[in-house]
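Just one protein chain is left out here, and the rest sit where they should.
Order of writing sets the labels: A and B. Residues in every chain begin at 1.
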Amino acid sequence: MKFYQKELNLKPKNRGFHLITEEVLAVISEIKNISIGQLHVFIKHTSASLTINENADATVRKDFESHFNHLVPESMPYFIHTYEGLDDMPAHIKNSLLGCSIQIPITNGSLNLGVWQGIYLCEHRNSGGSRSLVLTAFGK
Amino acid sequence: MKFYQKELNLKPKNRGFHLITEEVLAVISEIKNISIGQLHVFIKHTSASLTINENADATVRKDFESHFNHLVPESMPYFIHTYEGLDDMPAHIKNSLLGCSIQIPITNGSLNLGVWQGIYLCEHRNSGGSRSLVLTAFGK
Partner (left out) sequence: MKFYQKELNLKPKNRGFHLITEEVLAVISEIKNISIGQLHVFIKHTSASLTINENADATVRKDFESHFNHLVPESMPYFIHTYEGLDDMPAHIKNSLLGCSIQIPITNGSLNLGVWQGIYLCEHRNSGGSRSLVLTAFGK
């Protein structure tokens, strides 16, 4: 049984959806030692999130940003938690809609992702700053 | 390799979003025996859900309730599944938007949460009753 854990501190990114698959893999290359297992990626923040989606066409990621702004607009009249900026409360809600962790199967030393799947860092703040991830790979 | 599992039966809570981090930790203190691992928290219901979000200001949780009611209103004209009450079908959809499980990394005997992260029980029914969680902590 093998357990590996690393922290990955991502440089500040613009508000929007960003592919980070390569950055994740570079930090936890011990996946190659696991024949069956799981990679758990966790973001330690409540205004940026993680998801898995299409890894090829950047327009998909632009449409994600547009539609999440549609689903959770700024300045909803019922928002009470407004003192941290107009983008703060929507960022919290987007975070829970998308989630703060992803789990990917490991098979024969590699992530068992579909051909079109990549890991997204979803930055919901205008100036979110650096983001910390905890990567845990385990298996046999 | 260590595996611990507990059931936690939460007392009925009002419709809305509630911080339960302390209730969870009180039940599965064996986390302290794990240096690298994961805590999996699962809710055995389809009309209440789990998420991780901001643990400090109660107004965030009020805004969650307001906005999820906006995203999934009662009495949508196309709802067919209406015989269990107006709040039932929206509760099912909110449950899947937020999810029924969370996974948190364990590091050096503690949950490796961000400073502002806490566990929410999201009660989507007007009278949801007691809710059962399954907590599984594992690692080395």
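In the analysis below, a residue touches a chain if its C-beta (ideal position, glycine included) is under 8 Å from a C-beta of that chain, and two chains touch if they have at least 3 such contacts.
A quick note: this is a predicted structure, and the numbers were derived from the prediction, not measured.
Taking the complete complex into account, A:L97 is the one of A:L97, A:L121 or A:V134 that touches the chain left out. Residues of subunit A that touch the chain left out of the display are 1, 36-38, 51-54, 57, 59-60, 62-64, 66-67, 70-71, 97-99, 102-105, 107, 112-117, 120, 139-140.
Panel shows subunit B; residues 1, 3-5, 40, 42-46, 71-72, 76, 78-81, 89, 92-93, 95-97, 99-101, 103, 132, 134, 136, 138 of it touch the chain omitted from the view.
Just so we're on the same page, only the chains that are shown with their structure count from here on.
Per-chain CA centroids place subunit A at a distance of 20 Å from subunit B.
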